[in-house]
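Sharing a structure with you now.
Note that one protein chain of the assembly has been removed; the remaining protein chains are unaltered in position.
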Amino acid sequence: MDYFPAPGRNHLFVPGPTNIPEAILQSMNRNNEDHRSPAFPSLSKSVIDDVKQLFGTQTATSFIFPSSGTGAWESALMNTLSPGDKIIAPRMGQFCAIWINLMTRLNFSVDVIECEWGEGVDLAILKQKLQEDREHAVKAVCIVHNETSTGVTNDLAAIRKTLDEARHPALLMVDGVSSVGAVEFRMDEWRVDVALTGSQKALSMPTGLGILCASPKALEANKHAKSTRGYFDWGEYLKSYNSGTYWPYTPSVQMLYGLRASLDLILKVEGLENVIARHRRLADATRAAVRAWGLTVCARKPEWDSAVVTGVVVPPSLDANDVIKIAWKKYNLSLGLGLGKVNGKIFRIGHLGSLNELQLLGALAGVELALMEVGYPVVLGSGVAAAQARLAKQTPLIASRL
Amino acid sequence: MDYFPAPGRNHLFVPGPTNIPEAILQSMNRNNEDHRSPAFPSLSKSVIDDVKQLFGTQTATSFIFPSSGTGAWESALMNTLSPGDKIIAPRMGQFCAIWINLMTRLNFSVDVIECEWGEGVDLAILKQKLQEDREHAVKAVCIVHNETSTGVTNDLAAIRKTLDEARHPALLMVDGVSSVGAVEFRMDEWRVDVALTGSQKALSMPTGLGILCASPKALEANKHAKSTRGYFDWGEYLKSYNSGTYWPYTPSVQMLYGLRASLDLILKVEGLENVIARHRRLADATRAAVRAWGLTVCARKPEWDSAVVTGVVVPPSLDANDVIKIAWKKYNLSLGLGLGKVNGKIFRIGHLGSLNELQLLGALAGVELALMEVGYPVVLGSGVAAAQARLAKQTPLIASRL
Amino acid sequence: MDYFPAPGRNHLFVPGPTNIPEAILQSMNRNNEDHRSPAFPSLSKSVIDDVKQLFGTQTATSFIFPSSGTGAWESALMNTLSPGDKIIAPRMGQFCAIWINLMTRLNFSVDVIECEWGEGVDLAILKQKLQEDREHAVKAVCIVHNETSTGVTNDLAAIRKTLDEARHPALLMVDGVSSVGAVEFRMDEWRVDVALTGSQKALSMPTGLGILCASPKALEANKHAKSTRGYFDWGEYLKSYNSGTYWPYTPSVQMLYGLRASLDLILKVEGLENVIARHRRLADATRAAVRAWGLTVCARKPEWDSAVVTGVVVPPSLDANDVIKIAWKKYNLSLGLGLGKVNGKIFRIGHLGSLNELQLLGALAGVELALMEVGYPVVLGSGVAAAQARLAKQTPLIASRL
Partner (left out) sequence: MDYFPAPGRNHLFVPGPTNIPEAILQSMNRNNEDHRSPAFPSLSKSVIDDVKQLFGTQTATSFIFPSSGTGAWESALMNTLSPGDKIIAPRMGQFCAIWINLMTRLNFSVDVIECEWGEGVDLAILKQKLQEDREHAVKAVCIVHNETSTGVTNDLAAIRKTLDEARHPALLMVDGVSSVGAVEFRMDEWRVDVALTGSQKALSMPTGLGILCASPKALEANKHAKSTRGYFDWGEYLKSYNSGTYWPYTPSVQMLYGLRASLDLILKVEGLENVIARHRRLADATRAAVRAWGLTVCARKPEWDSAVVTGVVVPPSLDANDVIKIAWKKYNLSLGLGLGKVNGKIFRIGHLGSLNELQLLGALAGVELALMEVGYPVVLGSGVAAAQARLAKQTPLIASRL
């Protein structure tokens, strides 16, 4: 039984954990099984291999850790760097901040590029820092692809270009937690060295898998990386992988079957291209709604607009947390809090994972009602109408129902 | 795997089968068990007893048959009547028509009160027929409480009054398939003799249980009823019930646990009064939307408006089936077909079972998009806005989240 | 939560409802969907067609009713016979008795062949009765293929031969509730006219589907059968079927997906031949155990031994119900009661549905413990050892793991 039950379904519009499709719940509804049986490697191999398609890589090595995305962050850093190594990292929002905090706690020296919350990384500053680093003391550039706390997406191709122009050999490490599987990600083309995600985002699964891809260059760096590592060590992982048992410790049987079902839904049933287009479409509709309400999105330029989450800035007279509270208490709508320094100033609409047009429109209608309740002079239906207009133009027929 | 999979959730807005809450799915996710074990009667007794609360009766005897609602119809008729017995029954729509067809096939003589589809039973005609029946040849008046094909609800208190005024002793039998558990039902107060429902409607469960309550007068009639009956025989049922084994044949373990969960959600978690108010609220919002679209509801007077389903009449230039098709093919929205003679002329929006405000608003937004696609000059957002305005006024805080 | 919870799994060894495999539970773990959507007929058609393979027929028409097996009985009788029609039916045990009781209540005239419980039908008597019926007043011979209350299986080929030798045109109707899908069934070869089963037996599903196959001859008889029928009427069913909507009333979405999964497991994953061999093997092992305990099986000749359930006769000094009680109270083992006149004299071990060798051996070990508890001088391990010896010889490698 739920703790605060309500009739009908919960409208889950936080940018993770996301809504789980029935096919995934079904596949996870099973007893444990012996992970050392002759049966298990077939499943293991299939998901370890196929997950690479989400990252757009054929050359990388993939790792699946029983952890949240935070564990994947740690794995990326500790397996490629040595204590005291210098990292360049922009601080664009809360998740950048937490990752930088982790870098510091893990004994790296971080050269932070401070950004306004709502902006992407300033490429000119990045370029300058790289060019000034003549001795190549900087070992890694760590980028959050999509900063979930503000709804800002960086242009990874441009960042790659910046490193190239500065002729800097630093590793390019990317937090793709809220982007991989929902947004175009071309690991090989962009020469990303480490990219990572978590199961509770675009994969539309429970939390519990940290998924990581490492380029050949990252694996080479691994050989010389002196950071202390245990649970998240790539070497141990690869030893098990290469022995054919695949896992250095007991994996979650259910999560691996769930991942298989999730990959099937994304890669086979809907198709990754269609998944990405759907995220773009829902995001576009959401932003149209925000504008219709007379509000602004947190991302300050269209080029930074996120396809998976929209930060909505409320007027100074309002507390965004009141919007969130009333949405939950009256309409069973779960919106994302403003985190860190934008708490109370924004609320977030997640449009990530297994979602469709009418789910979004219902949520937007709920946001309007919540805004009205807190005294914001919203025209009921205005945002919905604006979103509908965008969706009417962009939504294709469902492929299986042509 | 589904046959025609689509991203996100299906928006199920047919008036049954309805959306199943997680708590019910969880309770049904179980192996079979021995229905003759000492454990099973506790469960059986609890649901057989508690189901009466939905009907508003303390004096009736309840029956649960493994069947659809159609089987419950047959059980009601065959257990109380004899071949050739005369029945008065209004034909207000498709379900009335099917029930009347069943009566005929079961060898009863039906005096049909023909109604316009969209209207409730004409009480004056009913009264006249009863008064003219001096010898009380009419043994039963059979009323569909809520005609699901048109969205018309009869006033059972008024019908009771009509029988009383005509001093007619006929049994009052009520099809409450789409009303019981969602709409006020006062079996004892209205002296309904047999009332019935099915699990896939207000109970928000899979199809599979026909549930029936019989008044003491109905049980008395049963003693003299000469219709041939086997599977649906009350006598066999009560023999098992009274012996403490409860079931004359193997019941569905899963459905009984599901029924327990459903009754808990309705009676304990939300409260029957709140469930009924919620249905009224969603229905009111739906009709506001229909009016905003410039369309009319099928029910011709407000007194007949149904709290569980709204029939929407499309202009003669349009085919309602096209609206339904595009809603399903593009927006994964399942709307109800127009049945029988209103096929193509109306589509139906079910707002029955475990549903909430934002689910409805999402569906209404989808109807608007579908209407636009078929060429109807709908103002996007107009119906949603009208519905929001009603909901904003009427929706209470969720009780568990005050 | 269960009503009488116990650690570990329940050992379900009643002859129905049977154990449900995970794959079936998974497939049923789903929301309702619109049964009138364009998607649903694909599922409907596939199960209505494939179910015929279990009956061994290509010529019959299959029907799936939302009911228990009892409903299927009624459907068989009422759709082929007229009131007062004469039926020959052996009474070999409780299920024969209940069916005969139903026939009587449904206004048929039953010429009962009384059998000792534990024996199959006496073919000589059957032949004599048929030969004496010169005017062919007997319209049907109704046989329970496997009498679940005693563990006795009739030889349908021999019964067919008996009808043929008597040159009697009566319909041959067979209750295959506990046999179809577990035991060889050759409807076409044996010219069975109506055969039926239920979902909670060999199909290893929840109760809720009555499944029936009717031969062309039975369909011809249907045209002239004057029995009153409503819910179970073949004509209405076929009208819906032929219209492409398939169902005259709301079907259970979950049960149809479950049936699809069950048919896949039986027909594709394991293979019907292997399923049948497995049932034979488990039954043989069970009987070996019974003999090792110094007890006798209820079936009085090996030719009548059932492949799906074994009745175990306890010595007169013991009450079989005590064995059942202690098995359930101490070892969470569910055994079948002795029904009707053998209550207290036998207990039954069901070995039907999704079961394997070690599940059976665990249950046999539990029976030994229960026998010891009630004072029967059983040698612990003796029955298990005898069963193991049989299984060791007969059990093949699991096909998928060769």
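First chain written, first letter: the chains are A, B and C, and each begins at residue 1.
Going forward, a residue touches a chain if its C-beta (ideal position, glycine included) is under 8 Å from a C-beta of that chain, and two chains touch if they have at least 3 such contacts.
Note that this is a predicted model, so its numbers are computed, not measured.
Peer 1: Which one touches the absent chain: A:P17, A:G151 or A:G181?
Peer 2: In the full complex, the listed residue that touches the missing chain is A:P17.
Peer 1: Among A:V112, A:A158 or A:V253, which residue is in touch with the absent chain?
Peer 2: Of these options, the touching residue for the absent chain is A:V253.
Peer 1: Which parts of chain A are in contact with the chain that was left out?
Peer 2: Touch set of chain A with respect to the missing chain: 2-4, 9-10, 12, 14, 16-20, 25, 28-40, 42-43, 66-71, 73-74, 78, 83, 102, 105-107, 198, 200, 206-208, 227-233, 248-255, 325, 328, 334, 336-337.
Peer 1: For chain B, which residues reach the chain that was dropped from this view?
Peer 2: 22, 25-27, 29-31, 38-39, 401
Peer 1: Touching residues of chain C against the unshown chain: what are they?
Peer 2: Given the touch definition above, chain C has residues 1-9, 11, 19, 21-23, 29, 265, 269-270, 275, 278, 328-333, 354-363, 365-366, 368-369, 372-373, 379-382, 384-386, 388-389, 391-392, 395-398, 400-402 touching the missing chain.
As a working rule, only the chains that are shown with their structure count from here on.
Peer 1: Which chain lies at the heart of the structure, taking centres as C-alpha averages?
Peer 2: That would be B.
Peer 1: How many Å are there between the centre of chain A and the centre of chain B, using C-alpha atoms for each centre?
Peer 2: 44
Peer 1: Rounded to the nearest whole Å, what is the centre-to-centre distance of chain A and chain C, using the mean of the C-alpha atoms as each centre?
Peer 2: It comes to 53 Å between the two C-alpha centres.
Peer 1: Counting in whole Å, what is the centre-to-centre distance of chain B and chain C, each centre being its mean C-alpha position?
Peer 2: About 34 Å, centre to centre.
Peer 1: Residues of chain A that contact two or more other chains, please.
Peer 2: 22, 29, 401
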